[in-house]
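Complex shown without one protein chain; remaining protein chains in place.
Labels A and B are assigned to the chains in the order they are written; within every chain, residues are numbered from 1.
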Amino acid sequence: MNITVRVWRQKNADDKGKMVTYGLEDVSEHMSFLEMLDVLNEQLTLSDDDPIAFDHDCREGICGACGVVINGIAHGPEVTTTCQLHMRSFEDGAVIDIEPWRAGAFPVVKDLVVDRSAFDRVIQAGGYISAPTGSAPDAHAVPVPKDDADHAFDAATCIGCGACVAACPNGSAMLFTAAKITHLGLLPQGQPERESRVIGMIEQHDHEGFGGCTNIGECTSACPKGIPLDTISQLNRDLLGALAHGKS
Amino acid sequence: MAVSGLVMLGYLLVHMYGNLKFFQGRETFDSYLHDTLPHMFYPYLPEGGMLWIIRVLLLAAVVVHAYAAVTLWRRNRAAAGYVGGTRYHSKHNRTGIQRSYASFTMRWGGVVLLLFIIGHVAQMMPNWLSPGGASDSKYERTVNGFEIWWVVLLYTIGLLAVGFHLWHGFWSALTTLGQNYSPTRRDSTWTRIAIGISVLLTAGFLSVPFAIFFFGAGS
Partner (left out) sequence: MTSNVSEQFHATGADIHDTRAPSGPIERRWDDHKFNTLLVNPANRRKLSVIVVGTGLAGASAAATLGEAGYKVKSFCYQDSPRRAHSIAAQGGINAAKNYRNDGDSIYRLFYDTVKGGDFRARESNVYRLAQVSVNIIDQCVAQGVPFAREYGGLLDNRSFGGVQVSRTFYARGQTGQQLLIGAYQALERQIAAGTVEMNTRHEMLELIMVDDKARGVIVRDMVSGEIQTHTADAVVLATGGYGNVFFLSTNAMGCNVTATWRAHRKGAYFANPCYTQIHPTCIPVSGDYQSKLTLMSESLRNDGRIWVPKVGGDDRLPSDIPEDERDYYLERIYPAFGNLVPRDIASRAAKYQCDDGRGVGPGGLGVYLDFADAISRLGRAEVEAKYGNLFDMYAQITGENPYEQPMRIYPAVHYTMGGLWVDYDLQSNLTGLFVAGEANFSEHGANRLGASALMQGLADGYFVLPYTLANYLADGPYEKVDDDHPEVVAARQAVEDRIAKFLAINGNRTVDSFHKELGQIMWDYCGMERTEEGLTKAIGLIRDLKDEFWSNVKVAGVNEELNQTLERAGRVADFFELGELMCIDALNRRESCGGHFRAESQTEDGEALRNDDDFAYVSAWEFGDEPTLHKEPLDYEYVEMKSRSYK
């Protein structure tokens, strides 16, 4: 198949940036989306053009490194990561718009690469259980109901890709934050720090310049791991509870 | 935001109930407005006491709500990381994956609401601006007003705004208060109830002006 891509090109954080159009011939439908970009980059390199920078690593949908907005949708038409998207999802002759995540808290580094370090700082603000190495009791000391363990796991599958922020009209990272709050909050080990965790993470979330959640629900629909929207309500419950106990 | 919104919503429900008394004729409507309401909890509260409490409460709610709205609006626009006026340059999927139309109208819809309320209160409360002729009977005033097409039109706009605003607002408020237990927005019970409430209110409120304008009720 032959396709045309319109890609956001931006030399560096200070550059203004613009959409640039490139054509690609006989693209195989079995190519992954990123392999299509690889092929394009080989062309660009040989024609003394600057290859397009994009983040990626595992190409298995698990590391969370990849992620671009394709035709206005984070990670593109299928509910999966950009690296797991294949060209068979597009028609022959299609014109495909490729843009970086847009969010105040995710400044563009170059082309399609953005700086997502804000996520790490949100985790630093409480997204963990304090369990000093070597201090742990036997793993069977505290049984955990299967349902809780399973739900915690579902929330814990977040890969930190940032699609929720890119999809949210408010640039809010509430789903990412809620996923961690839910994961740790459902486990007995997570209880002692439950209230300080939600307060700390929300403060950092706002401090990083992520927007406020107005419950639009785009995040969940764009999330490649299907992190459910009720995690956000879970977060709000924890938050109200914490505030009620005078934490802040 | 959520709380102030819900307070106003609460008022609207009562308010609509009141308005529907219109159909029981002038006496009921007027006595409800001129006697019942002002004498709520009388003699525990002075005449009109309850009303004033409500008014203060409402005023507070609107102010808080509008203030919160504007700050949130500002913050979220910055957070969305616009480049040159637009966020994503792609012309495709502008309306996202599952967004409700209502969710787009919250901000400007809210502004419309604000203007509507100001105008409306000015008309209904004292005898200030009274399209179609002033009168001490609020029944009269209502009728006079709603015999004029542009008044009805303005109200229709205002009420559609209310409808849309609550369609998203009601669901949103409950989620903000931690009450959503469904994995997506669309299949949440609250979303359905929200739509229900919005339709009910819009229809309920509109019934009065339409009745007057189209079916000449009350004249």
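The definition used in the following text is that a contact is a pair of C-beta atoms (placed from the backbone, for glycine too) under 8 Å apart; a residue touches a chain by one contact, two chains touch by 3 or more.
Keep in mind the model is a prediction, meaning the values are calculated, not measured.
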item: Visible chains in contact with the missing one; value: A
item: Residue among A:G104, A:G171 or A:G190 touching the omitted chain; value: A:G190
item: Footprint left on subunit A by the chain that the document does not show; value: 11-12, 28-32, 34-36, 38-39, 42, 44-46, 48-51, 53, 55-60, 62-65, 80, 84, 86, 88, 109-110, 113, 115-117, 119-120, 123-125, 127-140, 143-146, 149-150, 152-153, 156-157, 159-160, 183-184, 187, 189-190
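The rule we apply is simple: only the chains that are shown with their structure count from here on.
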item: Whole-Å gap between the CA centroids of subunit A and subunit B; value: 37
item: Residue numbers on subunit B that touch subunit A, as the complex places them; value: 72, 75-76, 78-83, 87-94, 96-99, 103, 106, 168, 171-172, 175-186, 188
item: Residue ranges of subunit A in contact with subunit B within the complex; value: 6, 8, 17, 19, 69, 71-73, 97, 99, 102-106, 167-172, 209-218, 220-222, 226, 228-230, 232-234, 236-237, 239-240
